[in-house]
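This is the structure I want to talk about, given as structure tokens.
Heads up, one of the protein chains got dropped from this complex, but the rest are sitting where they should.
== chain A ==
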Amino acid sequence: MSDAQAQLPIWKDGSFGADAWVAVSAETELPADPAPILVPLAEFLAEAGRYTARDGDIGVLVGAGEDVHPLVPYLGDLRLIALEFPKFADGRNYSTARLLRERFGYAGELRATGDVLIDQIPLMRRCGIVSFAVKHEPTRRALLAHHSVEVRHYYQPVQSDAEVPAGTRPWARLPAARLPAA
């Protein structure tokens, strides 16, 4: 792991930044308030009070295939939901991302973690993910170079402010504005 990767792992809004979130679990002691904590979904649901009673931001880590329906009552309390892609070919959390954004109206940060690669980032974005924990060096280089690999004509609508209808075709979409690549 390069130094930059260790210090600035998170790609968001066109640059790499630090990861302030402290990963905790049922066994770990919670850090002093107000450090933001990232809790695995099952542990959060088992003992939500332990985490919400703190004076600090809460994020939840959702593994591939985990059901987020029980999380719905807490969505307003969460500033981050990190969706895990254990292998880039495991596409379950694309659906989960859309459910969180479009069905349940989650408005906080949606992050992809795990095997996050340049060719999948545009798809993740369309599903509502806005930040990316990137370990893959060629992907980091490509992002820094703003190397775009996206097809920016979309044949199906997703609910997103970032896209607008293309002409009169009801389900064709175009990017709303020229955003920074990827």
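One rule holds for everything that comes next: contacts are C-beta pairs under 8 Å (C-beta built on N, C-alpha and C of every residue); 3 or more make two chains touch, one makes a residue touch a chain; residues count from 1.
Here is the rule we use: contacts and distances are computed from a predicted model.
Look at the chain that isn't drawn here: its UniProt entry, checked against "Sulfite reductase (NADPH) hemoprotein beta-component", "Branched-chain amino acid ABC transporter permease", "Xanthine dehydrogenase family protein molybdopterin-binding subunit" or "Metallophosphoesterase", names it "Sulfite reductase (NADPH) hemoprotein beta-component".
Interface note: of A:112, A:127 or A:143, the residue touching the hidden chain in the full complex is A:127.
Not every partner is drawn; the one left out touches chain A at residues 65, 88-92, 94-96, 98, 103, 117, 119-120, 122-124, 126-127, 138, 141-142, 149-159, 166-167, 169-172.
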